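Missing here: one protein chain of the complex. Every other protein chain is in place.
And now, subunit A:
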Amino acid sequence: MKKLFALSLSVLTLWAVSLFFVAPDDAQADEIKIGAIIAETGGAAFLGIPEARTLRMLTDEVNARGGVAGNTIKLIIKDSGGDPAKAVSFAKQLIEEEKVFAIIGPSTSGETMAIKDICDKNKTLLVSCASTKAIVDPVAKHVFKTPQNDSLAVEMIYLEMQKKGISKIAVAVGGTGFGKMGGKFLNEMAPQFGITVLENEVYDPKSTDLSSLVTKFMANKEVEAVVNWSIVPAQAILAKNMRQAGWDVPLFLSHGFGNIKYVELGGAALEGVFFPAGRLLVADSLPESHPQKAVLVKYTTDYQAMFNNEPVSTFGGHAYDAFKILCKGIETVGKADTAMVIDAIENMTFVGTGGIFTLTPTDHSGLKLEAFEMLTVKDGKFALAN
């Protein structure tokens, strides 16, 4: 009996081992592994959830069409929860164990900065869905990103303030990598636009009430507008607390506000806020002749058909752009060769959801100020501000 058991055990083991060793070899010939580090949970989940959904949708779509240059895409999504430490270990795992061709994400700037060097040193392509300029400045050969630079968003906001004759502002940022970098640019760039930052505060990303912060800002009677730079749900709380305190100065938010879920959270308090964003959120209002129109409408229609009419967000758009740029690079070259694909991407013009990308060896972001529109919230929906 014992012998029989040992025998069957060893047969089973052999079979299991063979599964591990033989199967991948068969598939490897025409499979490209793409890793993705996405904050599907945690404070940045409003970014990560649409990103992950978009990537899964696009992978299925591409594979159904026969793959990229004859290769099927195998997508491996890791949920980092927005935590830079987790992003680092997932990046190492994807590079060393899964040997992925490229990594899409992470969702947040803090995470991307944490793995920028790891990817570059290991010669693994990284197309980030996070926004801060530091990701592509200085340029790392293997690192690209799809969202508009935060410095551009700051410029957009300051130009709008100039138009409105606002020159004295208060700045509140969420305590994440994105918030801190935004605060840095807001303060550094203000003098160029004749704007003075009178108050600076950082709030805990898990804040539940910011009324004392609002009171502090209100106490400074010279403040003409507030900028709230954040990607966490607390950005809606600040708006609520301002309006509840009866303070109605203009409120500017960052491009980290581009998910309608934030509007649902803050409700009426978010009516009339200003924030710069790509055109995805207002695709309907664009004229037919706009070069981005077709891309935006197709992505919106596909996404909504797939996910129960859920409104699209700019974040899903960033993942769309990242995935498409990678695919276009591989298609141009005809195979998954890192150096050649980078070469292709560095000479690429691509019409995406975030704008029209003109990528060069010195510009790994490829978007200009024109990629933005100034948006507002009207009757609970995103709308063009001007």
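Basically, a contact is a pair of C-beta atoms (placed from the backbone, for glycine too) under 8 Å apart; a residue touches a chain by one contact, two chains touch by 3 or more; residues count from 1.
Note that in this section contacts and distances are computed from a predicted model.
Q: Which one, "Acetyltransferase (GNAT) domain-containing protein", "Succinate dehydrogenase cytochrome b556 subunit", "EamA domain-containing protein" or "Branched-chain amino acid ABC transporter permease", is the UniProt name for the chain you do not see?
A: In UniProt, the chain that is not shown appears as "Branched-chain amino acid ABC transporter permease".
Q: Of the listed residues A:243, A:279 or A:318, which contacts the missing chain in the full complex?
A: Missing-chain contact among the listed residues: A:243.
Q: Considering the whole complex, which of A:73, A:265, A:283 or A:312 touches the chain not shown?
A: Answer from the full complex: A:265 touches the omitted chain.
Q: For the full complex, which residue in A:42, A:84 or A:354 touches the chain that was left out?
A: A:42
Q: In the complete complex, the non-displayed chain touches which residues of subunit A?
A: 40-42, 45, 49, 175, 201-204, 206, 208-213, 215-216, 218-219, 233, 237, 240, 243-246, 261, 265-270
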